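What you see is the complex with one protein chain gone and the rest in place.
After this line comes chain A, so read on.
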Amino acid sequence: MDRRTAIRNLALVLSSAAILPACTKDNPTAHFKHFDVTGDQEALIADLAETIIPKTTTPGAKDLNLDKFVWLMLDDCTKKEDQQAFFKGMDKFNDLTKKMYSKSFADCSKTEKAAILATFEKKPGAKPTGRNPSGKKDDKPEKKDELQAFYGTVKGLTVFGYTQSQYFMTKEIVYELVPGRYNAHFPVKNNMKA
């Protein structure tokens, strides 16, 4: 292990240590730079991320720690007002699940969870905060209502984290750091799903 890798791994351990101990349900269990999070809130994001990117024959959101990535990005790379809107949206999300199924999202069945998420998908899709997955800077992010913004942020960051994860970029697609290549005329023999 070279020095850079060692330092990086140490940094990862330190940063994840801050959000690991999820002991009780209602007391703040994870302390971030800009906010504290309860165990329920942590569980909600993990469940939401897993519903968006579920474990199949390949790793899902929880396996890939995408929920932790959502929290990291929300803490570090999101404007204060958007963080505040996120938590308001989260409360509204909890209200919505209560209204629909009289229970928390965590207690919903897979089908119920899907039905809840489907209500959001009728509206415009999600973008991660700051940069969308294509890497462009968002000059003026769309103004959405807090509930929709909450879902959009979770979905956007989950997808961003997934498509930029080591798993995805080594197993699902192959990102080649070096050498790269450029074939300007790449024949598409059979434009079917791989």
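In the analysis below, a residue touches a chain if its C-beta (ideal position, glycine included) is under 8 Å from a C-beta of that chain, and two chains touch if they have at least 3 such contacts; residues count from 1.
FYI, contacts and distances are computed from a predicted model.
Per the UniProt record, the absent chain's protein name among "GMC family oxidoreductase", "cytochrome-c oxidase", "3-isopropylmalate dehydratase large subunit" or "Peptide/nickel transport system permease protein" is "GMC family oxidoreductase".
Among A:36, A:107, A:145 or A:172, the one in contact with the hidden chain is A:172. Only one of the listed residues, A:29, A:78 or A:97, touches the absent chain: A:78. Touch with the hidden chain on the side of chain A covers residues 8, 11, 15, 51-54, 56, 58, 60, 72-73, 76-79, 114, 117, 121, 125-126, 130-131, 133, 135, 137, 155, 159-166, 168-169, 172-173, 175, 177-188, 191-194.
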